[in-house]
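Notes follow the structure.
A single protein chain has been omitted from the complex, and every remaining protein chain is retained in its original position.
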Amino acid sequence: MDQQIVNAIFIGSIYALFAVGYTLVFGILDILNLAHSAVFMLGAALTYSLVVNHGQPFAVACILGIAASAFMGLVIEYVCLRPLRRRQAPPIAALISTIGLALVIVAAIEQGTSSSIFSWLWVDGANSVAFPAGTVPNPIWHIGDLTLEASKVAIIPITIALMLVLGYVMRYTQVGRGLRAVAENPRAARLMGLDVDRMISLTLVISSALGGLAGIMFGVALGDISPYIGRDNVEVRGLAVIVLGGMGSIPGAVIGGYLLGVVEVLTLVTLGSGASGGVAFAALFLMLVLRPQGLFGTRLRERI
Amino acid sequence: MKRMRFVCWVAATLVIAACGSSGNTGGGNSANAYAGKTIKFGAILSITGAGGVYGPQSRDGAMLAVKQINASGGINGAMIDLEVQDDASLAATSAQKAQTLIQSSLDLALLGPTLSNSAVAVHPLAESLKTPILAVSTTGIHIVPDCNWTAANPTTTPCKYVFRDSLGEQTAIPDNIKSYAADAHPSTGVLLVAQDDKFSSDGGKIVQDTVGQYNIQLLKTIPFSKAAADLTPYVTEAVQLHPDVIFITSLGGIPAKIMTGARNLGFQGQFLGGNGFNTATVSKQAGAAGKGARSASAWYIGNTFASNQDFVTAYKSEYSKDPDQFAAQGYAGIKILADAAKRANLTFTDLAGDRDKLRAAMETVNIQTPLGPFQFTSTHDVKQTVWIIEMDGAGGFKLDHQIQPS
Amino acid sequence: MDFFFNLFSDPVGFWNSHTLLISQIGINGIIATSMFLVLYSGQLSLAAPGFMAVGAYTSVLMELYWHTPFAVNIAAGTLLAALGGLLVGLPVLRLRGVFLAIATIGFIEALRLGVILNVPITGEGLGLKHAADPLGGVPIILVSLVVTVFLVWRLTKGRLGSAWSAIRQDEIAALSQGINVAQYKMIAFVFSALLAGYGGALEAHLTFIVAPGDEQYGVTRAVQILTFAVLGGSGFVLGPLAGALIVTLLPYIFLQAGPYINVFSGIFLIAVIVFRPQGIVGRGGLAIVRPAWWPRARARAPSPG
Partner (left out) sequence: MLLRLVDVQRHFGGVRAVDGVSLEVNQGSIQGLIGPNGAGKTTLVNVVTGYARFQGGRAWLESDELTGLPAHRIASLGIARTFQNIRLFKDLTAIENVLIGMHTRRRDDTLAQLATLPLFRSDERSRIKDAYALLESVGLPHSVGTRHAATLPYGDQRRLEIARALALRPRLLILDEPAAGMNPAEKQGMRELIERLNAEGLTILLIDHDMRLVMGVCKRVAVLNFGKKIADGTPDEVSTDAGVIKAYLGTGGDREVTSAPGASGVDEATEVEEAAVTSRAAREPDKAILDVEDLTVSYGAVVAVRGVSFRVAAGEVVALIGANGAGKSTILNTLSGLIRPESGTATFDGLDLANAKASAIVRHGLVQVPEGREILARQTVLENLELATWARRDGAATRKRIEDVMKRFPILGERRALSAGSLSGGEQQMLAIARGLLARPRLLLLDEPSLGLAPQMVDEVFRAIEEIHKEGTTILLVEQNALRALGVADRAYVIETGRILLSGSGDDLLHNPAVRRAYLGG
């Protein structure tokens, strides 16, 4: 049981880390960036192949992986979002264009085999791989009947730290104020001399970098890196998390992440494993019905 | 319903008539009728999508066989033309492509599809279109021998046109459990089964039905969704019951994840699995955690059959990498079809007739393949040596037992 | 591209040898039309796959356990899906835009992972094996498609339709014209559930098994269906139909791309949406599903002064 609590907290951290990038973009652009899961996966995949296929030390690989993810943020903005903003297309259009990009990224990795044009990116095709033992030190501690793996335990402080940093930046720095200004009232922001387009690019860079980092941690801690980890394992749960926490709220995303983690594990323990699959979504559904603005969100009302 | 069936028949007969007329008009019915002709085979494989882990290997194996046969003068002088279609791991697409291969490309026989989900959609189609189809990687229940698709009565009727050269979980898992029970006499087990794909659920069902025979008490069955972000909570559930054996029936990266998780949680017992274990990538991903994990395999790279040695060397020189079970089965698949086609004394004018002749010939196949001396059972399933192998903890496998076909 | 070559060189042969593909296009067309109904009334709902599942499983289960005739099974599945639409609609229809979309995703996945995979009678992960007639389905499906599209098109012409387009354009103004917004949204939602259920029930009889795959009744399918409508344009009933046609044919259109097919499909998707945000068919297309909370600053309306 207590082991399960540890598990819950750990999963919660992964969810939180993934969802924060997700919710950041929504909070500022009112757009669901469905390419976020693909970036999550790309970060992990790239780091892996840098270590295993290009013989880079893990630290270097991580930095490059995160950098690449951040760059994908720019790609999302310039390819999928900005053209649509220019045409004043509704957010649903952005939904589709980001889905399209996700499709491309996943396909590129999935078809990355030693004989393909993507071999420089990835060679294991649709296979699932893990970092070879030793590339990332992972001592395991047994305390009482508790088992703690370094790679998993590490995620929790990293998550918390990142959230604190992000929270600090958003609240107390000029950039943070700028981002919040763009989120609340782009027009006012423009009048105050903010370059809204640049702020949006920045948002996507930050969000994607976080997504990539989350992917790397996922890959390291779970020993599972495949083209589908983003799409299959975290994307829709990420949605659940940001809705639980309140769309656009960063603390909401963190709390929501841990909440979902705990709820899932508790249902597994009490109601049995079969039910736990659907529980995230039942929670999602109920939350939207009972409290659409989520735990920390603010309700939107239209002026007549 | 009746009317629909009728329409279907009309459609089918129309097509077959069309084929007859548009077919090749030369030659009588002797072996030399083959000379200069082309024998068209089709393959529906999962090159993209989740099945992309297996499909490409099957394709490479099959292509290698075609190359060898054509290089050595073809089938009585007739060249093989293999058309591979990707089904994107989707059942619907799989069926569509199958129909096209059968009715548009007018292939003599088909290989595939890669995944059990797709097979359930494709095989009945081939059956109803009277076209031989040979499964080269599917291991689920109901692939063969049961071609009774009218749900009204639950009796099973053997397929006429559906064959399989891949080892079914119904054989593999029991063999595996049996041999391990004989070796170690385990008393308790827990089953971890991925509940959201047919292959895994089938495996789970077989484990549940088998363990009793070897007085293994199944403490708990823990179904999980492949979409779960982290399996540790499920594994924890299993490990906390301290079973002697953890049965894992799932695909892709999941078995490795479970084994790693369980070992990290201090599980000392044995892992038993099914086909999901039999790829080098899984062994590699599991690493040390996988050491000793056992499964029954249709093929094993070190197996001593001469035909296998040749295959392995040829495959290595062709693709500069090791073949795996799926490559071997794909390779064997073409060899089987070729052998049957050789003996079927095809006319090349009457496609429907040729397809019947081919399926008849297939039932009497008896050749050497990388899988060993190969024959079909009366229900068109594979009759071959089964290899009980275990992961060596370094990305490879080592042989435990060799079970001769009964 | 001999696929399209055959299409013109030998239409009859093509038809006979691609009945499954044609059936699939027909089914997707029906589903797309169901999607059109919700979008036309200004609701971004992704619930279709859930109702398809209801239709499919109901009809198959009746066939397996009660051996009732085909028509009855289909009808029952369809009606039950409509009932489901009513039950799901009651709580969620006050949600707008992306929020409605996410809530409906919650519904379909809860149904698939929570219910179908855990209720023995549905065969859980194994799915349900049942009699089917893959090749004979075409006439029924195509007739259904034509009828569906025609009826929906007629509906959009009537009192219902005018109320829907009013709601879609501006709920506030619609209220001021005495239109009971909640009621008409519900009608559209239930109709669309009914169509989805019908499509699902038919689709189940294209293959010999119904299994709860993600690409069948999950988010993946929901996204595919949304793509039909958005790509084709949801301003006119033929838009989603065109979308369904194109998306279903993508594997054939990009056949030459071999393993890289999805790379091309993705790029194609982005290109279409970027250069024609309102979709391929009709003007105004996408603008109609702009949520009310979409900031004015970004969607600048004429407001002199």
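Here the chain labels run A, B and C in written order, and each chain numbers its own residues starting at 1.
In the analysis below, contacts are C-beta pairs under 8 Å (C-beta built on N, C-alpha and C of every residue); 3 or more make two chains touch, one makes a residue touch a chain.
None of these values were measured; they are calculated from a predicted model.
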Over the full complex, note down every shown chain the hidden chain is touching. A, C
Touch with the missing chain holds, among C:Ile102, C:Ala163 or C:Ile273, for C:Ala163
So one chain is hidden, and I want to know which residue out of A:Ala59, A:Ile143, A:Leu191 or A:Leu290 touches that hidden chain in the complete assembly. A:Leu191
By the document's definition of touch, the residue of A:Pro90, A:Gly125, A:Gly178 or A:Pro292 touching the omitted chain is A:Gly178
Contacts of chain C with the missing chain: which residues? 151, 154-155, 157-163, 165-166, 169-170, 172-181, 235, 283-284, 287-288, 300-305
For chain A, the residues touching the chain missing from this view: 174, 177-178, 180-181, 184-185, 187-188, 190-196, 298, 304
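Going forward, only the chains that are shown with their structure count from here on.
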Both-way neighbours, i.e. chains that touch chain B and touch chain A: C
Distance between the CA centroids of chain B and chain C (whole Å) is 34
Quick one: report the Å distance separating chain A from chain C, using the average Cα coordinate of each chain. 29
Touching two or more other chains in chain C are residues 113, 117, 214, 259, 261-262
Check each residue of chain A and list the ones that touch at least two other chains. 107, 110-111, 232, 236, 274, 277
Which part of chain C faces chain A closely enough to touch in the complex? 44, 91-92, 95, 97-99, 102-103, 105-115, 117-118, 172, 214, 219, 223, 226-227, 230-231, 259-263, 265-270, 273-274, 277-278, 286-287, 289-295, 297-300
What does chain A use to touch chain C in their complex? 30, 32, 79-80, 83-85, 87-93, 95-97, 99-104, 106-108, 110-111, 116-117, 185-187, 232, 235-236, 239-240, 243, 247, 274-275, 277-285, 288-289, 292, 300, 302, 304
The residues of chain A that touch chain B in their complex are 3-4, 7-8, 10-11, 14-15, 107, 110-111, 113-114, 124-130, 132-133, 140, 142, 147, 149, 218, 222-224, 226, 228, 232-234, 236-237, 264-265, 268-269, 273-274, 276-277
